[in-house]
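The complex is shown incomplete by one protein chain, all other protein chains being positioned as in the whole.
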Amino acid sequence: MSVHSLPAPARDARAQLAARHAQVRAHSLALAAPLSAEDQCVQSMPDASPTKWHLAHTSWFFEAVVLAAHGSAYRPFDARWGHLFNSYYESLGSRHPRPQRGLLTRPALAEVHAYRAHVDEAVQELIASADAAAFGAAQPLIELGLQHEQQHQELILTDILHALWCNPLLPSYAAHEAPALRLAPSPLRWVDGPEGAVAIGHPGEGFAFDNETPRHRHWLQPYRIADRLVTCGEFAEFIADGGYRTPSLWLSDGWAQVQAQQWNAPQYWIAPRDPRADATHWQVFGLHGLRPLDAAAPVSHVSFYEAAAYAEWAGARLPTEAEWEAAAALPGLRELHGHAWQWTRSSYDPYPGYRPWSGAIGEYNGKFMVGQVVLRGSSLATPAGHARDSYRNFFPPGARWQFSGLRLAKDGHDD
Amino acid sequence: MSVHSLPAPARDARAQLAARHAQVRAHSLALAAPLSAEDQCVQSMPDASPTKWHLAHTSWFFEAVVLAAHGSAYRPFDARWGHLFNSYYESLGSRHPRPQRGLLTRPALAEVHAYRAHVDEAVQELIASADAAAFGAAQPLIELGLQHEQQHQELILTDILHALWCNPLLPSYAAHEAPALRLAPSPLRWVDGPEGAVAIGHPGEGFAFDNETPRHRHWLQPYRIADRLVTCGEFAEFIADGGYRTPSLWLSDGWAQVQAQQWNAPQYWIAPRDPRADATHWQVFGLHGLRPLDAAAPVSHVSFYEAAAYAEWAGARLPTEAEWEAAAALPGLRELHGHAWQWTRSSYDPYPGYRPWSGAIGEYNGKFMVGQVVLRGSSLATPAGHARDSYRNFFPPGARWQFSGLRLAKDGHDD
Amino acid sequence: MSVHSLPAPARDARAQLAARHAQVRAHSLALAAPLSAEDQCVQSMPDASPTKWHLAHTSWFFEAVVLAAHGSAYRPFDARWGHLFNSYYESLGSRHPRPQRGLLTRPALAEVHAYRAHVDEAVQELIASADAAAFGAAQPLIELGLQHEQQHQELILTDILHALWCNPLLPSYAAHEAPALRLAPSPLRWVDGPEGAVAIGHPGEGFAFDNETPRHRHWLQPYRIADRLVTCGEFAEFIADGGYRTPSLWLSDGWAQVQAQQWNAPQYWIAPRDPRADATHWQVFGLHGLRPLDAAAPVSHVSFYEAAAYAEWAGARLPTEAEWEAAAALPGLRELHGHAWQWTRSSYDPYPGYRPWSGAIGEYNGKFMVGQVVLRGSSLATPAGHARDSYRNFFPPGARWQFSGLRLAKDGHDD
Partner (left out) sequence: MSVHSLPAPARDARAQLAARHAQVRAHSLALAAPLSAEDQCVQSMPDASPTKWHLAHTSWFFEAVVLAAHGSAYRPFDARWGHLFNSYYESLGSRHPRPQRGLLTRPALAEVHAYRAHVDEAVQELIASADAAAFGAAQPLIELGLQHEQQHQELILTDILHALWCNPLLPSYAAHEAPALRLAPSPLRWVDGPEGAVAIGHPGEGFAFDNETPRHRHWLQPYRIADRLVTCGEFAEFIADGGYRTPSLWLSDGWAQVQAQQWNAPQYWIAPRDPRADATHWQVFGLHGLRPLDAAAPVSHVSFYEAAAYAEWAGARLPTEAEWEAAAALPGLRELHGHAWQWTRSSYDPYPGYRPWSGAIGEYNGKFMVGQVVLRGSSLATPAGHARDSYRNFFPPGARWQFSGLRLAKDGHDD
């Protein structure tokens, strides 16, 4: 069956997918564009990956998950690269050790660009030419490939920010913007959350990861939740009040981390030279380089441990992920998306009735469901269109290199 | 007010508490009795503590939590010992580093015995002589001290078992018993659990730790749960079927652990010399020394990772802690207590509305609520009278030196 | 005083130094030329450094040692770069941590090239224009800078070889040469060394490092020394004979290393697929990529431990550095230079009467005189004109990424 014989709606679906595929793939290259080949090769810690590796891995994902199964005539760009760019899929073959991704000066960046073009051409060809059955089978996997690419787009930014931070010259990813016109932070308001049996999980329309399903009932006790995120200015007060020196505020593992790593501020904060300086006289390193702390901006780059300690200090707590999701549907809440991921007080456990996807992509989420903490919302680095209220992001409790902040909650309703 | 003027019920309460205190404290010494002073001093890994340290730490707990506040005339046995025997209470002063507890050859065991006697005398005096208000204030803390002592009684056994295992001579803690007359394991039956909004948490009568409260509603989807624990024989089949060599069965962190530690069986299993031997031809080291594997006995000394991998292999899953607790009230379930702690599929998060106890004992449970997994039930090493259906035990997912096994569950009701 | 007024010999000295400076500095760039910017940025282990770092560090050395003191009008290229490119000179300020040299994607390679040009111009200007006294003071330091640069030229090759080895694609530094026409190794001949009080150390004409001085007497007992290096074919026999599995051949630290690192061959050897294959069926990775083992070529990339174990297996021993140096003056010895550095049986201790140079360059050699072993000769990677019989190279006994081989010796004279 030729693509011309498809009924009109399906043709629209193909055209839309082709356009979306082209747009998402191009955006990765746009994010990498300000970086030299050297910058794109570096790995600053095992948790982070080089930009070039992200560019190649996301292409490998299309190759291994979409083209290997559905692009019948597809020839891999280089059979040896599966070993290099497989991240963690045990069922898809051997893998280069994660901490050594920065050693891959070859393939060169230009070769990775050629790889992307090769894979993109094949995917576009598949979208254009597959028969209806094949397209039906491939379409959700292509969509998954694009969602996966978007996740790595955020990682491109978080990982290069960490790498630049490790350079004593503190180079910027992007040029300084004109300073934003910042007003004082708006006062925090408490919003009563829903209570009783609420429905949690992806409602079913549009894309969702397997870990957001199945939608199920969850019983909520009365609670209230802050309508905005904790700000840098507020967090600076926590520091000034001795927050990093007061063990009673911290979870045991968090306090051990504070001492072992000598944490005294969020990841990218540089202390004022004069320790008696005003609490806001910090400098903060970001994608636009080193800038004075913006007291009204949401705090970011804090670990779960720091988020929980701050909440304790503030006489509050972190919301559970169910509380967050239930409250997200209410009017009144601000900064749900696009500022900073929000640590919740929920470990990353499977939903009742959860089943991973079948096949290799079953390794996407399920096998990480222990030892991690859920974050909700999305950040300034999340690509447009990628955020969802039911989205379950997760990181170990000590991770700080993500754009991770917090929103407060309390037991009971507001008086 | 003299003790004679107390109303009869209170006198009974005092007498009962005095007797219970004497009995619990004596039991710790009884558990240590088969061990030499050398045995009682050794620490085989940072997670484990020497027997002597347990004997001293539980005494220090009474000193720091009960006598310091309520025994007005109390004089500490040795002011320097708080540093040695404080475990993890930041608010109660400095602490000897945990991995160096085995270096404490002094105080000698005989001195620790004298310490116990000194503290016991003071607690008995407090019970006997405190005025009603003081007794009322001290009584729950004394009870906490006893519950705490019972927890350490189990640790005395788990920790010495690990130490003896590290000795190439594999000495026994206790003499070989006459071999139990073992029947074949009874067939496993699936029991339907309750569904909908169930009440979870300690119902309020008798002692409970803060982490079991508050009692609250939890929504359960339909599920069924095994009426008995997984046996050693069943686990041996998992091994024989390549369970430890099949990454798709494992959580990601678990698989990393399997490879890094070269796990191929539960902690204390010794492989049959002939690899073609019958799956049950293992030997198992326990408190009674090295004995042939008892196929019908519940498997023990598995980590959460191994429990979860086994469940996956068996086409089932681990129950959540709420499912476990709700099912524990049903008729039909066996081996809830006294065999092996049962790993659940629940991370150790706070209950909705949870507040830690106030004061130093607020550090007892709450500060560990991240990165750990809940176990339910109790084990053969749990002292009599210490088990409870609402009890929330917790360990990191890789811990194997506890008496930890598993019970299976499945989604949906039995057909 | 203008350069034209200098007496002729001095003008020749200046012209010669200027030409030599230009030649040596250009050679570093020539060595880097086959490598991309990505290749030049990578650091594969803490012991190795990125090519770009070598290019910048050698320039910094001229800046810090020559220009800062003698180039009166010199302006540093970038004041912040001293921190980045100081290697280990405590007296010359702070340093970027050695294991993080690979994170320096900035300054970019092009900026480092500009840095080199800036420094070169200033040095050339100094050579051309300094008055006689200043030139006299600067000349030995410029010569030291060039000798230093030549040492790093060898490191550029050893370090990039290690980095390429860490890449599963095993890319080549340089294109495959036409295979050399190899004859069978010539038979090994034993040459009697001089005995009694011999003079050791640099005789005084031409450049020498401080560690080669003072020339002094050393008493030698009778010995004989092999006229050529141990070959790859001979080393393959050692392997085939179980050399890596026989503890009695090894020093204690060496045997521990063999077990911990699972060594079973020199660093860049890849085992034959069929373990029953002929002992020479290994493949060896080198600057020209992966090639079949050349049985007649000197073995390279062995640690001192392996060299000593081989010698034990061969019924011989390694020569001391004094034996090596005394024998180097004899006719008959082959492969002294230009093949592989030769491990000696001498720890790197100071010569009697040794005094380090004064000032910052006193840190060049003396502070490393413990825990290292001396190598003599030079390797295929040593720049032309840099080798000397009195040269004392040194590395820790476990180092294998250098071009390090061995020559045998025996007690007594040949019968």
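Residue numbering begins at 1 within each chain, and the chains themselves are lettered A, B and C in the order written.
In the analysis below, a contact is a pair of C-beta atoms (placed from the backbone, for glycine too) under 8 Å apart; a residue touches a chain by one contact, two chains touch by 3 or more.
Computed from a predicted structure; not experimentally measured.
Across the entire complex, contacts from the unshown chain go to B, C. When the whole complex is considered, the residue among C:33, C:79, C:260 or C:370 that touches the unshown chain is C:370. Contact with the omitted chain, checked across B:71, B:107 or B:397, is made by B:107. Touching the chain that is not shown, out of B:24, B:163, B:318 or B:409: B:163 (per the contact rule at the top). Contact between subunit B and the unshown chain involves residues 36-42, 44, 80, 83-84, 96, 100, 102-109, 163, 166-169, 171. Take subunit C: the residues that touch the chain left off the picture are 88, 90-91, 197, 216-221, 223, 247-248, 250-255, 304-305, 308, 320, 345-350, 352-353, 367-371, 373, 397, 411.
Just so we're on the same page, only the chains that are shown with their structure count from here on.
Shared contact partners of subunit A and subunit B: not a single chain qualifies.
Subunit B has no residue in contact with two or more other chains.
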